[in-house]
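Report on the following structure.
Every protein chain except one is present and positioned as in the full complex.
Now for chain A:
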């Protein structure tokens, strides 16, 4: 007879000294864990509820300007640096970490309309309705200290005066050119007081400009004649023009896929285009109920932020038809400019109520140092949420957002209008000769024509 029974000595399975860690034994046998799938589902449900509980995206407001914020730009050399310009001609450099103004750039007589900084972060370019362009040397040392509350002021390094008001400015990536827009598109060099090149196509005002991050000589502008125009600095004339049904307020290139850009449109939608194929949008991002004023991509290129005239900030996936997040507060007024922070973890919005606001890019993300065990827990929660995201309960909780009443009502109204339009179109189609009426997809419907 051979016999053996299980016998465990206590010493073998417990710790020796009280300073030791408790010993952990694993047995992954599924039969020891009955109903594991149900448990996992409950965990997914709890994780998605926890996300809701911890969704506190608002971090703080930067108070200092005395008029509406009209434009912002990141400081490429400093993660915590941000320039903002306001309607009264004030420009400030903010330290986002301490939420204080580091220095001011006085000089503009009217509203500051455009701000941009060179890629090395040394030179700040501003332009405004007083028809002047000002170049400033950014004080590096004062940003480093940033502890004393004494605000320094900086004098402009050079001032160039044009004939007409300027509406926007953008600096070339990795070069020394920058472009201003207004009555026409001017290309400037840091060292020259006159534009080195000027483009014109049509007579209307150009309102925004953005250089391509991948191809330094390519830039896109939008004009108040509802057009989006692409330029190449190496050529004498603009490359391509596309006219939409409504005006495009702002443009942003996707930094990871520099052939694609997204246009923030007056009709409340954003349109992602492939620059090589402008007859059809790649994606229409709907959800805003009023004009989208500004747009900025995350450095990851996977998401972008929009600020709208409906007093909200929304975050979209680069390929998502609807927003994944909406930020609003009772005090925030019309949002005129938004920016992603350089590390993609914060969003900054500037609005009519003279404040800049800092938001988390992921509403329920835990800030601060995360211990490895916490990190593991977060990862696990992400995994189970992803696994059960198709189930109605999980999906419903994850998708739900509380909306301010005016926006809720406006979106309901817009839905009714869209439905009515659709119904009418369907009826018209049904009562016409087959093939005589074709419905365009929304991706194409808002485009009037493309001009070479």
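In this section, a contact is a pair of C-beta atoms (placed from the backbone, for glycine too) under 8 Å apart; a residue touches a chain by one contact, two chains touch by 3 or more; residues count from 1.
The definition used in the following text is that contacts and distances are computed from a predicted model.
Of the names listed as "BING4 C-terminal domain-containing protein", "Sorting nexin-30", "B30.2/SPRY domain-containing protein" or "BUB3-interacting and GLEBS motif-containing protein ZNF207 isoform X1", the one that matches the UniProt record for the absent chain is "BING4 C-terminal domain-containing protein". Within the set A:39, A:97 or A:140, the residue that contacts the chain not displayed is A:39. Although one chain is not displayed, chain A still touches it through residues 1-10, 12-14, 22-35, 37-43, 46, 387-388, 390-391, 430-434.
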